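Below is a structure I'd like to ask you about.
Shown here: the complex without one of its protein chains, the others still in place.
Our next item is chain A:
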């Protein structure tokens, strides 16, 4: 959690360039001649035109298959430009979106699963995006998969935590708390790019704005460790947490990710460690700061690993240094492992905290140069 909104929102902005206007039109306003017809069957995804001008685009979808389907428009890095779910067999649906010039893929997903059956399309016209690097597109697409995977796993882990709270089982809730946060902490800059979710699920008491109701993980953390009891309100809060996390899971695919955004996101994860974990502020009741710390580092290393081949071509020395410093941080963390998790942070003395701070600095300083090495 961060007290102030920072560059995270800019680096990994929620879709803004591509405004999905609809997905809810019941009847088609578009003339057949203008709309792009998408005919979905159980094993095909036919598109009436594979090239059309930029601007307002209407996709007139007809599901001629036997399974419920969904249709997505993907940018080259697999970002969801727009999508429509739950199109039943024999029914029609329209999607309207403003799409900029560039290359895209339309995917039909019979049975609403998997990567779908894909068709390449070209959107023509002025304001074309700058040419993308396929290697970086691949890195971003892979990172997007990781982010989605983390969200999926997190929701499952959080469900265990929420269930324990709901059933009033204090010990089980405490046990499930740290791991319910792992996926979130690994991908926090992306999660935070949805400005409305973070304040609901990961805010600390001191981060509350005027009249803001305190909800989310840290509110429950306080109940479990400080108050040592679970109230009816806490049970309701657990349900709310799941609703908000589900919202995150569903929206995470629309986050606009860029290679420099990934690199800056990695740096920001270490900034998180430096500001909130080293100090013990993040988990002030449960003292599970080192679990968050490790998740932040893992998430940063994932993004770095995907960008590494490109960064290595531009700045081999930087990559060598980053490899070394990631290892040093992980080694330092390993010293605190206990069972499935980590030692409680309130048992870590000032001298040891300083050592952790030093290795984090040693990693963060070169990591702040990764975005430039990727963008070069």
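The criterion applied here is as follows: contacts are C-beta pairs under 8 Å (C-beta built on N, C-alpha and C of every residue); 3 or more make two chains touch, one makes a residue touch a chain; residues count from 1.
Operating definition for what follows: contacts and distances are computed from a predicted model.
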Q) From the names "ATP synthase subunit b", "Deferrochelatase", "Sugar ABC transporter permease" or "(Fe-S)-binding protein", which one matches the UniProt record for the unseen chain? A) "Deferrochelatase"
**Q.** Which residue of A:103, A:240, A:279 or A:368 touches the chain not shown here
**A.** A:368
**Q.** Residue in contact with the excluded chain [from A:82, A:96, A:150 or A:325]
**A.** A:325
Q) Please identify, in ascending order, the residues of chain A that touch the omitted chain? A) 260, 263-264, 314-315, 321, 325, 350, 354, 357-358, 361-366, 368-369, 371-376
